[in-house]
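Subset of chains shown; positions unchanged.
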Amino acid sequence: MTDAATNMRLKLPAACLILQIILIILFGALVEYDDHTDAKKWHEHMKNTSTTDADNEFYYRYPSFQDVHVMIFIGFGFLMTFLQRYGFSSIGFNFLIAALALQWATLMQGFFHGMHHGKIHIGVESMINADFCTGAVLISFGAVLGKTSPVQLLVMAVFEVILFAVNEFILLTTLGAKDAGGSMTIHTFGAYFGLMVARVLYRPNLDKSKHRNCSVYHSDLFAMIGTIYLWMFWPSFNSAVAAHGDDQHRTAMNTYYSLASCTLATYGLSALTAHDGKLDMVHIQNAALAGGVAAGTAGEMMLTPYGSMIVGFLAGIISVLGYKYLTPLLEEKLKIQDTCGVHNLHGMPGVLGAIVGAVTAALATKEIYGDGMADVFPDVASGDVEAAFQGVRQAISLAVTLGMALLGGLLVGFILKLPIYGAPPDTICYEDSIYWEVPGEESAHEELTTVRTEESEKLNS
Amino acid sequence: MTDAATNMRLKLPAACLILQIILIILFGALVEYDDHTDAKKWHEHMKNTSTTDADNEFYYRYPSFQDVHVMIFIGFGFLMTFLQRYGFSSIGFNFLIAALALQWATLMQGFFHGMHHGKIHIGVESMINADFCTGAVLISFGAVLGKTSPVQLLVMAVFEVILFAVNEFILLTTLGAKDAGGSMTIHTFGAYFGLMVARVLYRPNLDKSKHRNCSVYHSDLFAMIGTIYLWMFWPSFNSAVAAHGDDQHRTAMNTYYSLASCTLATYGLSALTAHDGKLDMVHIQNAALAGGVAAGTAGEMMLTPYGSMIVGFLAGIISVLGYKYLTPLLEEKLKIQDTCGVHNLHGMPGVLGAIVGAVTAALATKEIYGDGMADVFPDVASGDVEAAFQGVRQAISLAVTLGMALLGGLLVGFILKLPIYGAPPDTICYEDSIYWEVPGEESAHEELTTVRTEESEKLNS
């Protein structure tokens, strides 16, 4: 796996520029503004439907989109800066692969979500969905953080986006499952895909870089920026593509309570399990978010506030226990080196969320949902299926997702194992300076002393 | 007050898990979705009122809610990271007690705001109000920052939320006062409550930790993240629960100009009073925000843009002067060790805001407000009271708030003085490592040098 040729002079420009040019050509051939973004079509639409500019989808979705956007670029990016010398790569590669993935996802999702006379129609909802797909890629990135080259990550993104779109199509269109916040499509898929890639890319000699696989004081503070933004905006994430009205509203609120409850569970479990009763930043940074993941499927359903709190509570507990007991086992027994512990933050809570979604769906009744049933479970409302069967669909969707993620990760892992991408050697993992011009650190301190002396002399004179 | 048993192994998990389980039970027994979040009720509501999904309260309030949420978790959290070795605790305990307080506040406020057939109805407005109440708790946290254990803070939050809800009920419901941005209910209450708690918890030997009660270069930059977010989103804070339309719009704009004006006053006064004409980060981080606090009551009224600017100007001046001259006096004479200077940022500007609100209310006329009077002063519009009397109500509300805060703080201070919460000893205040696993700092530097050598050898070979 080690590869001396980590120089990116030609590989990275070739990958970036060729991929971008291909994207431009495909967008030119296939992509059009939708009815809400096209000048002509929107004005015709308003005339035909007697609506006004206020009804443009932009006003229903754009604030949620921006919150999701912050989660993708600030949330995921800074969450991964916890490593002491990998901040540039964490934010920088997150930025790069997200910029690729959101364009590529627009095409892939557009293709599967249904073409209009051979064209993909895009607007704010497709932008949110593209960001969602990007989120799955970034979750997988978390599993291999510090051990991959940027070219390898771009290649991973290209393949993962395709598989994500296929899985999402199977779940939402073929199986008729509901997954507004993506417990299955985003979190479970992204986590198990990434874990399988990490498995294939297993490095037996990674302990040579072990001393860098930890945080320093300031890197943990930077990571908390990511954590808090993810935590705050998760209600927007889960509700961003839910149906208008009560659905968006309820999803946001359920997620809010799930996260609050999860946070208390996380602090409790962290102090209980960590050394000397002290809190562990790894738990706080990650496990406190598990409540958002676990409310991803059932958040739009009538989960009730206390139901949401129970889900968040359980998610926080299993997530901390995962970090404490499961992650070391995964590495030792299954040879999965999961840098960020995505199994604990996205994997297990995603599966929990899928199960909660299946159960909640199976229990849906007309008494509870009233006319709102048509928004949440259209097939149940129309009488096509029973609520219990909707639950079965949800359960099957989880199984499909796990299968797609594991098989896809296996396949893509082997593609990424080819010794052509300039991956870092085992001795220089978790280290920015291999791919970045890194400035010094000490100079500032020496400098400071000199300046102060100079300056006070100056001012005193 | 010192307490050797700072180990949190059992205390913190017990507090977190028991409190969360109680919350879940109470939510299960008492809390329901409101008409805008419940699937069935919203669809019935739409039918009965001929409205559409676009009229759901979510679209009027959710963007403001998210801005408030950012202020609570990022704003308050990072503002307090200015201490050199207390960043984990500042953000982490802020996160913990906010997650508790927002759930508990939902119940307490719901109880006082009126039950519906024995149930509390919740939606985006109750989420904003819960965040507001949380804000008051975090203000009090600022007064005792660095000198308390997380369990002590959780206990403080439990009691303060109750007293906050009682005070808010007296002001808004019993007295009919207006306080959309919470100059009284949030800032004055939170500050004087916290100051009284700090008084009761006075530590005569705190100078043993004095060397840690100051900032370093990077901690001041982190704190500026908090400051700037609070500053930017304060217009959303003050307008979040104002009436729809012109009220929300006007409140946001008044706050924007008050803050801009306050910022110039702060810079001017800081350079005027600080050592050698240099700017003091403490002033910039805090006093520049006083304009938001002071516009909290009158922001929704017809304060006029220049009126808002005058209020902000005065708030900035008294806040800087408070930091410079009053804070040392408070500690020396009144034995109040106010870590963040909440008296200067929230206390005095809150009182100023309450007075401005009383005067502005007393001057309200039908000529100025037109039909908008009913939104801002419903009792004046309906003829129940004179505008002058509305001013009196506002003034009484300030007095009630001060009384509730001081008495409540006294009481809760004594509860928190019990030597059972694992508070830090006088010698180890303002220090993360007592409650957190703290990573090293130096390792990174040594590491860096080694890596670079290794790496350049590698690349050169």
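Note that the chains are named A and B in the order they appear, and that numbering of residues resets to 1 at the start of each chain.
Heads up, the rule we're going with is that contacts are C-beta pairs under 8 Å (C-beta built on N, C-alpha and C of every residue); 3 or more make two chains touch, one makes a residue touch a chain.
It should be emphasised that the depicted structure is a prediction, and the values quoted were computed from it without experimental measurement.
Q: So 2 chains are in place, but how many copies does the full assembly in this file really have?
A: Full complex: 3 copies of the single sequence.
Just so it is clear, only the chains that are shown with their structure count from here on.
Q: Quote the value, from 0 to 180 degrees and to the nearest 5, of the angle by which the CA atoms of chain A must be rotated to coincide with those of chain B.
A: 120
Q: Measuring centre to centre with CA averages, how many angstrom lie between chain A and chain B?
A: 31
Q: Within their complex, state which residues of chain A touch chain B.
A: Residues of chain A touching chain B: 4, 6-7, 54-55, 59-60, 63, 67, 84-85, 211-212, 214-218, 220-221, 224-225, 228-229, 231-233, 235-236, 243-250, 252-253, 256-257, 259-261, 263-265, 267-269, 271-272, 274-281, 284, 288, 302, 304-306, 309-310, 313, 367-373, 375-376, 425, 427-428, 431, 433-434, 441-442, 459.
Q: Can you tell me which positions in chain B touch chain A when the two form their complex?
A: Per the touch definition, chain B meets chain A at residues 7-10, 12-17, 19-21, 23-25, 27-28, 31-33, 36-44, 46-47, 52-54, 56-59, 62-63, 66, 69-70, 73-74, 77, 81, 87-88, 91-92, 95-96, 99-100, 102-103, 122-124, 127, 150, 218, 222, 225, 276, 435-441, 443-445, 447-448, 451-452, 454-455, 458-459.
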